[in-house]
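All protein chains but one are shown at their positions in the complex.
== chain A ==
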Amino acid sequence: MMVCSLYPALRVTTPWSCSESHLGSCRKQLMFCVSRRKARRRAWTGVSCSAETRTVVIGLAADSGCGKSTFMRRLTSVLGGVAEPPRGCNAYSNTLVGDATTVICLDDYHALDREGRKEKGVTALDPKANNFDLMYEQVRALKSGVAVEKPVYNHVTGCLDPPELIRPPNILFIEGLHPLFDPRIRSLLDFSIYLDISNEVKFAWKIQRDMAERGESLESIKASIKARKSDFDMYIDPQKQYADAIIEVLPTRLIPEKSATEVLRVRLVMREGVKHFTPVYLFDEGSTISWTPCGGKLSCSYPGIRFFYGPDTYFSDEASVLEMDGQFDRLDELIYVESHLSNLSTKYYGEVTQQMLKHADFPGSNDGTGLFQTIIGLKIRQLYEQIIAGESSHGWKREQLRRCLRLSPV
């Protein structure tokens, strides 16, 4: 974290008013320094400026039971390290802390606990059940480098537990039902992703998750989905128009049976014109490509793999869509596909394959969900590096500052 400490003994009057809002701390110091140089006083040794890192904020929106946790684990792995619950007091903390990343679950900002929601007859999907003011204040504080005491929502008891301390990380993920709902929070996000799971696939995943549980029947799963559907369509689904990248998961088209959900068709919709984000493409950027890699060079088992890439409009915005239908069966299929995709933001050949292999036990490791989540992770890494490089392009000013303060280069 950047710390520019100013020793109170050195009082300088400058014509500039340095407000602490948008100015990076180092620039503030520079302004002081210029006025000092004119006075030709002794070197200002009280300032120490280490490397600037600001917090990059990424939002992930998805319904419950749609693979947010798996996505987060993949993302934090690509960005380095393992994100784990903080070793502290609360065993039911929803937060994950890693070397460079912190993941905050927005359920912690529930304004009403389970009892409160039952009394008022609202679901957790309803904005009335969430405290957006606190959410905005704390995300803004973390983004500007201030640690916060964040409330904790206990999913087992359904109560709000005592708050926990969250320190500002390099990359902050906010995942939950409403990261894109409030316009103020949207303005804080550097990048946002929406996981759009179709109804058939969501139903199949919930069966897979809950049927093994004693007491859950098919009817109860159906009733639960149906009861939440209207709130979901009203409050959660509209958020996808604001996301920079949308991952749509649909049933496959390769198997002729109606809505076969064992094999998935996954579409990565990438908005054009997002800062620091270059969409992935297949062969030729901007053209429409339909590609079946299985054939002479690559043999795949049924139902095979099919790719599609092309420009499209998404909610009347320009976007590129990369679609994968089918499953990977073997390692060489994965590396073959990776070698034909471009703009992956990998640092070496085979990085996507290696990341997928690292988490071969995660759900979705053999289809488009894992592939596109890994690619998004690499894109976020590139976005972070570009943002930080952009911030420190003021580095030449830092050099000047150091010289004028007669400090040795760091």
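Following the convention adopted for this analysis, a residue touches a chain if its C-beta (ideal position, glycine included) is under 8 Å from a C-beta of that chain, and two chains touch if they have at least 3 such contacts; residues count from 1.
Rule of thumb we're sticking to: contacts and distances are computed from a predicted model.
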- Note on the structure: In UniProt, the chain not displayed here, chosen among "AP-3 complex subunit mu isoform X2", "Malate dehydrogenase", "RALBP1 associated Eps domain containing 2" or "CP12 domain-containing protein", goes by "CP12 domain-containing protein"
- Out of A:312, A:329 or A:351, the sole contact with the unshown chain comes from A:329
- Cross-chain touch to the chain not pictured, restricted to A:55, A:76, A:130 or A:261, is A:261
- Looking at A:167, A:209 or A:275, which makes contact with the chain not pictured? A:209
- Message: Touching the absent chain: which residues on chain A qualify?
- Response: 64-65, 69, 82, 114, 117-118, 120-125, 155-156, 158, 204, 206-216, 220, 223-224, 226-228, 230-231, 261-262, 327-331, 334, 356-357, 360-361, 363, 365-367
